[in-house]
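Have a look at the structure below, then the notes.
Complex shown without one protein chain; remaining protein chains in place.
What follows is chain A.
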Amino acid sequence: MTALLETRGVWQRFGGLVANSDVSISVGRGEIVGLIGPNGAGKSTLFNLIAGVLPPTQGSIWFDGEDVTHMPAAERCQRGVGRTFQVVKSFETMTVVDNVIVGARVRNTVMREARRKAHEVLEFTGLAGRADVLASDLVPAEKRRLEVARAPATEPKLLLLDEVLTGLTPTEAQTGVALVRKVRDAGITVLMVEHVMEIVMPLVDRAIVLDLGKVLVEGKPADVVRDPKVISAYLGDRHAVGA
């Protein structure tokens, strides 16, 4: 079976800055893949290229056997790519359930169905009690959860999570980890960008480490964390010696 998502020799340049150079990665169906790397490694850029925020300077992106390199974000969502934002982007003047309905409507053209689906998703993500509250009245952790509830409501094949676990308290992070597992068990492939390795490593099936815009290492989390190249990228060369 072919990979669900594939980037083939993707480059992204912003003026003189090369954010991604010749990145080729693939994500198989049913996997949880972690995209990690130090600050400025090009994770967010790659993430945005996959989500369709902008087209790559060079190279191509394939989703579900189709070239989506120049497909706008909204159309990719209809094909089955869901995403969250690192900085939460709730629809502030709408209620929690209405926020989710916007996503649920992608697969449910009858509004009553979309509304039912939205309530289901809120139940699933533990936000059901807040359904009728305005998004602007949520506390930050709830907003993050709403962000994570909205994307699966589009019933994606691939869910892109952008640092959803960063900045949470340990308890909140654990709830988040459980939620990501639940999403995968529901049959959704997950590609998650994370900055903090400790949280993601136990969760992912495979980790891809980016550094300076390139793929540095790729493999099982246990192997990746021991790789000298990874340690040096995160901590500097001195620490890699003898590792």
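In this text, a contact is a pair of C-beta atoms (placed from the backbone, for glycine too) under 8 Å apart; a residue touches a chain by one contact, two chains touch by 3 or more; residues count from 1.
Keep this in mind: contacts and distances are computed from a predicted model.
Novice: Pick, from "HTTM domain-containing protein", "Amino acid ABC transporter permease protein", "Anti-sigma-W factor RsiW" or "Membrane protein", the protein name that UniProt gives for the chain of this complex that is not shown.
Specialist: Going by its UniProt entry, the chain not pictured is "Amino acid ABC transporter permease protein".
Novice: With respect to the chain omitted from the figure, which of A:39, A:93 or A:169 is a touching residue?
Specialist: Per the contact definition at the top, the residue touching the missing chain is A:93.
Novice: Per the definition of touch given earlier, which of A:18, A:131 or A:231 contacts the omitted chain?
Specialist: A:131
Novice: Of A:18, A:102 or A:201, which sits in contact with the chain we cannot see?
Specialist: Result: among the candidates, A:102 touches the missing chain.
Novice: Looking at A:29, A:116 or A:206, which residue reaches the missing chain?
Specialist: A:116
Novice: Touching the hidden chain in the full complex, which residues of chain A are there? Just list them.
Specialist: 51, 53, 72-74, 77-78, 82-83, 85, 89-94, 97-98, 101-103, 105-106, 109, 111-112, 115-116, 119, 129-134, 137, 150-151, 154
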